[in-house]
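What you see is the complex with one protein chain gone and the rest in place.
When the chains are written out, they are named A and B in that same order, and each has its own residue count from 1.
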């Protein structure tokens, strides 16, 4: 029992009170397990019930779908009544473009700010740093004005531009910290060989930034994919709707159709969960490494 | 002050045995140094004594009481860590008083004991500083002070000098020696530095692969290493080792045909050897001397000299695997690339059988 819960490869701090330790281990696992159930139960509930008939959803909400109760009608409704494929595609385009550009432009700006000394250097670094704390949402009134003037309302371009501006501060911060850890011999050797500054960055530095970029990518991606505010305000049109907005509108419209609501939520949850389970190791490493400073 | 006994002490991590049954007696007030290369188990052994690791098997007694299952504080030990492990958010005073505070000592008592220890270590002017405002040497003293304040039966030191720079290390080493005399405390001290071991220890325990290789007074380890490992570990520069075969062996001496073609005479009891047995001959650099009149004599070209002032290390090679280091007087002038002849007296050399075990030396004492 003890071996199951605590890895006996690692030493205990003294072996007195073996029994008490097993008891403690059980208590710790009880707490963690309870909280894990609390964290997962609501999500699982939605996933399970999205597969069931309306009757079964209400009669036995906790039951797994069986042959009798299996019903994919909800998904049919969602795909029929709304353009889920398009929404997902929009979200994908916006997220990929925005994250890709945040990484590239962020790395370039971080390089310029940390590698070169020039007038205004510190001021610009401070300006970017402010963006980490001050939410871009507060400028929404003017952003909307700007997008109207640029004829970008209801376009994905508007979202991409705003998300780049939103993601850059943190990207510049994390990448700058990382660039500082690159040994300067590397750059000096390249300069002695007469390689241009452009080539030093793109051929030498950029490949080295890959691990930090993975962290930045995760941090940038999640808020963009999940955002409701800017799609709602800048691109509410049917053609440019993102998946979060699409689900929000759909649920608002078909509140009473439980099958459809549960299915649309499931469609929004599953891709994120799958991606999360694949990349959780990467994400958690980034999160815990970033916390160090 | 206390005596500590280790009886067949074992430690396993998972199914990997790290300590294979350590037996050791430590007397009242003895300064014992555990020494060995990294990974030999010396730090693990110290942590077993401290109570920071669970003992897998065997018994640990402090003052004749089995303490296997007692928590660290109840064992009456105090420990000085390699990185000093000062609490970064507490002042020097609070760092030193922490153990007393946990034990429920009165304010006045804490004040008195901390100030006394601080005076002893000459850190009384630092009591209100934070650890990060101190130099490495000062932190080191605070760490020692924290141990002293608790008035433990046994002090444990885990490589306490390894984070100090060279000159400070020597100075602190001397002070530690004095402190030991002053406190008269039992000390177990872990290091990988054989100079620290030789200078500080009443008793040195050389560890290798989770076992005690040899245990004894510094000079007995130097003069009578039981194994090739100990012979090479103690002494700097390292003992020279040459492979060879026994040509003639008796209880009064052995002659060895070295692979480099030199016939060497060694004053050891060779009654258990037969001619033709493979052996290793060990000779310390300081026991090789220049000249041609010695019973065993080598020739070689000087490849490098290191002049330390009071002595010079001479690195020689004959181009056929006979690479020897000599320690000669600093006044000798020896040119690189010159050919020199040198040798040793039969009584100076060590001989080890094919298992690396030393043969008894026949020293005229």
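A few notes on this one:
Keep in mind that, in the parts below, a contact is a pair of C-beta atoms (placed from the backbone, for glycine too) under 8 Å apart; a residue touches a chain by one contact, two chains touch by 3 or more.
We adopt the following convention: contacts and distances are computed from a predicted model.
You can't see one chain of this complex, but its UniProt record names it "ABC transporter permease", from the set "Pyruvate dehydrogenase E1 component subunit beta", "ABC transporter permease", "Phosphate transport ATP-binding protein PstB (TC 3.A.1.7.1)" or "Methionine biosynthesis protein MetW".
Of the listed residues B:99, B:282 or B:343, the one in contact with the hidden chain in the full complex is B:99.
When the full complex is taken into account, the listed residue touching the unshown chain is A:172, out of A:99, A:172 or A:217.
Summarising the interface, chain B meets the missing chain with residues 50-52, 71-74, 77-79, 81-83, 85-89, 98-99, 102-103, 130, 132, 146, 150. By the touch rule set out above, chain A reaches the unshown chain at residues 4-10, 12-13, 28-29, 31-33, 35-36, 38-40, 42-43, 45-46, 57-58, 61-62, 105-106, 108-109, 111-113, 116, 118, 124, 127-128, 131, 133-146, 161-162, 164-166, 168-169, 172, 196-198, 201, 222, 225-229, 233, 244, 247-248, 251, 258, 261-262, 265, 268-269, 272-273, 276-277, 280-281, 284, 287-289, 291-292.
The working rule: only the chains that are shown with their structure count from here on.
In whole angstrom, the spacing between the mean C-alpha positions of chain A and chain B is 55.
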